[in-house]
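Heads up, the thing below is written out as structure tokens.
A protein chain is absent from this complex, but the other protein chains hold their places.
Just so it is clear, A, B, C and D label the chains in written order, and each chain counts residues from 1 on its own.
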């Protein structure tokens, strides 16, 4: 039963090999992810209170124009494995080489770096895909005066609701600047963290039922996988709180006082998420303890059956053994009703034992 | 036994679905609770040293008058699912959209936000209802110069004692302002936390007795449910300490120095509650350990019975087996008292075994 | 065995019912303890370098005189259930209503409050009574310019040594002021904490011996009770450190620089006590682990006995069973020494098994 | 099985004997490592934007020249057991005796010391050698104005990629000063920490499979060894974060603002490494819990087999025992089909038992 390999899908990719980075100069742009061989695909949404346009281009110089245009531009770069293109793009936008390195470093932990002309932040977009499986994707943002540069590995993302709001001019988004755009991007990511949490919560509840109702050795493995998933999600989400906090406390004029009010609301969500993760961690640890106590209870039940059967029939077998002996002189054997007397004695013994076990609450 | 579902009532509602918030603009008023389709019901108690009136109205402009009147007004809004009405009310009172959003967001964690003209705080009212079941209700307060605006989901609340004191003019309440009113509202909520703690404490003591006297597999489940209840209550109560502390340290003139003295007293209670919750957490974890040790002890007892029965009767059965063999030449079988000699030997063995087990303290 | 109720005395009283406080105005004097219906009994020791007098009175105005007299006065109030009297006393001494409330609130956690004219502190006096049982009594101090007001529930206390020193003029006490008197009162309380710790320590050592020598299911219950006692004592003692620290760092002229030197010595003791409690906590947790390992060892021993008996005699019984069969043609049965050959074979098997089990170290 | 000694190689050397240091004056240069009797071997790489030379010498005065030359010099000292030579070298470079002592003290924990003319730091170079075994080597750096002095025990190190970059003039290294050289040295060490972490991670995954598929008592020992390895690696790596942080916050002009930007990138890596180590620690602790639950499951399985066999055959054996009795009057024995009736009854019983066990899911 425990010999076949687990088919419980791990929802997180393996860490990229650390060797790739060894011996390279700092600032070398090295893609560490698993979506290799992809051409970068750049799309731009440019908007202000009155106008709204969508562009698609891969000419770096044209992209640079959006950075300088007075309207707010959302420059979305999809596909990070073309290191040369990304490096060129970064240099054109006058980004520090360390920034460009981290923008494609898919194993970078969530963090924020402030430079003179831009603020850089990187985190994980974690969401449930169409098949309800957890996806964790690297995403990096560069906040500039009139633009937000977004780096992601795959076209799929959690920003479609936001694209709709820009298009339909709903909410404040069209009347505010790049910092508010960054806030809405972060907000979309963090809203999805709640969905991930609910997914973990329902897994915990499911496993809890399984532990009580029908625990198998395989259940223990599922609990262990869950514990690891909680650890991993926690690791990816926990530092986001610090990131938001640093944005709120930044004295950089790129982040306006008005947007900070919204960032504080995000901070609330981060605190709540971290509390939930702490609870899930304790609950997943409790699950294994419950499983163990259930295994012990089951063993107790098995042992009781054995003990009852053995305690009743071993003495009876001894009695019939006595009268199976071949001694030439055994008076009882000659008695007319000897056989029935012995049967009666054994029945009495049998019933006595049952009553005793009943009293011990073993039956 | 472990197959039927638990009928131990969980006293907390499920978390609202996170999906509801996805894709919406920040500041969108979205009710997340389970009491939907309710019209908001607004009642106002206006009082000063000399006068006391109770009003009921749903005309937003009339409600606004109470905010501006020189007497202290307690504006109590019951029912949060009518998002449009609440949003209108909030706008009329010039509340920030984020404040209105959080006022109806029933999954908001306890927190406090200071704005220029008002202080907003949200927390959980946790109390035992008429059926002695734990109820956890979202409640939000807006402290203004001459009024406190209260948002709650259900008419039932923990403020009746306070209403009586205002009515009967007992204590200081009638002679003080809106900040003291907020303090008494918070005090009523926190006094009920103590009742909740006592309820948890008595559950722990009850389970402790059950673990010692009559543990069943179902006991383990009850322990697990208790652990989760402690975790959940702790999560809801723990941040309140920070909320009170922020009120005490606020430099906002809305909170007077005199009221801060009373808030410090509330702070004492918060510290005590958090210490109790910490103790309950450790005690509930100990409960499962005790349960496990009890299960092991029971198994030991079962094993001893089995071992004693088997150790005594298996050798005896072997002896009677010997004399049940059909060899043509077995001298003992022909002895006159062979049978009685064997019976005697077996009785001696039986008694020897009993003495041995007595010495091992297994009997 | 595990069915009768524990007769291990819990040394702490139940928490007072939280309901008593619900709905009451803050500052309402509410006695929460269990020594109800007692008249307050006030005795005063007034002393300076040269004189020493003891008074007994319940006239509040006369008591007030001692507050104002130039000699140092120790005003000792015993019995807190007469709420009206205590409230009157407090008002006469111009204490804040919140102070009077906490002075009789026997479930108040250790804390210190500084007011303009006095410093209020409350803590637990924990000591072993004449029957060597742990007593935890609420005690509150009000430090004023020339007097210390002490509130306690019962006449019995830990201050008799101090009374002797005042009487016999030993040490510094007679030549110093009210702040030094408060220090000596606190010192007497904290000295008794050490006695309580030694008591816990000896209980741990006793249980350790019991776990090794003769563990019963009842031992587990005693370990659990000990764990709870450590938790409870820790809760009552731990905050005292903060209380002393606040006295040391107070800028209130009521506490002189000279007395602070002595308070620092008290601080040392608090640190040591907290370290001890931490150690005891870990040791009491270890006890249950040891108990569990002992239970497992015992089960191992039981299983070995069963396995040895069964492994030796079941095969032998099988052999004698063979020759108990009634086949008409079984050559061995006719052999002259068939019976003795079989006996020999079985003896050989028996000895072989014993040697094997000896090698496995099961014997 | 559990009697032969573990052949799982511990990858870390024993701690040097503490006695060596006892009674010696502070600042006495005492080599504590295991590579004794080695002559120190000094090689120098001197470079600037335009030139690049490699030297080899053991004349201390000549080495001193490189310190003062305007080009950046990397002075690499291999072999620390020649205490007199190292002491002389240190004195010539005007290093504090405590610095020289720590440079050869192979059991020094990672730390940084700032002096007026130099910054000293010491840490562990941990890497996988050619045989994929973990090597942990002591390494110390002295950052001076125009040179970095490196002390290591063995020729093998993790700096070959860096040597190549200097030689081929790739990256920034040739155009920057001694502080950037120190950064690249630290970067090379920390890049290797990631490789070590991946190695630990794959060991955890391997043991996880072993725990599920084929746990033996030996598996528990491997888990324990892993736990100890994680503890040891954590101890050696954890303080490096503080070291880097102190470099970043240093106000010493030896560390330029430009290099600090790169050090912040190192800081990112340190945070990530420490998070990973925390996760590995929790996972290795979980492994033993999983192992225990698996052992319990296996025992359950064993017990079930025993209980099924015994419960089925012990009653049947009793039945055949009855008809093996030798009573002179046993009516059934005379029945024509008595034997077949009994066989039928027993078959029915046998099948009933199988069905019962099937229902209990024991089969």
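Following the convention adopted for this analysis, a residue touches a chain if its C-beta (ideal position, glycine included) is under 8 Å from a C-beta of that chain, and two chains touch if they have at least 3 such contacts.
Given the structure is predicted, the values throughout are model-derived calculations rather than measurements.
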item: Contact list for the unshown chain, restricted to visible chains; value: C, D
item: Chain not shown: contacting residue from C:45, C:77, C:173 or C:230; value: C:173
item: Where the missing chain touches chain D, by residue; value: 2-3, 5-6, 15, 17-19, 21-28, 96, 98, 101-102, 107-109, 111, 113, 217, 220-221, 224, 227-228, 231-232, 235, 288, 291-292, 295-296, 298-299, 302-303, 305-306, 309-310, 313-314, 316-317, 320-321, 323-326, 330, 332-339, 342-343
item: Positions on chain C contacted by the hidden chain, ascending; value: 158, 160-162, 164-165, 170-173, 183-184, 187-188, 191-192, 194-195, 197-198, 201, 208-209, 212-214, 261-262, 264-265, 268, 271-272, 275, 279, 282-283, 286, 289-290, 292-294, 296-297, 299-300, 303-304, 306-307, 310-311, 314-315, 317-318, 321-322, 324-330, 362
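FYI, only the chains that are shown with their structure count from here on.
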item: Separation of chain C from chain D, taking each centre as the mean of its C-alpha atoms, in whole Å; value: 43
item: Junction residues of chain D - those touching two or more other chains; value: 324
item: Category of the chain touch graph - line, ring, star, complete, other; value: line
item: Every chain pair in contact, whichever chains are involved; value: A-B, A-D, B-C
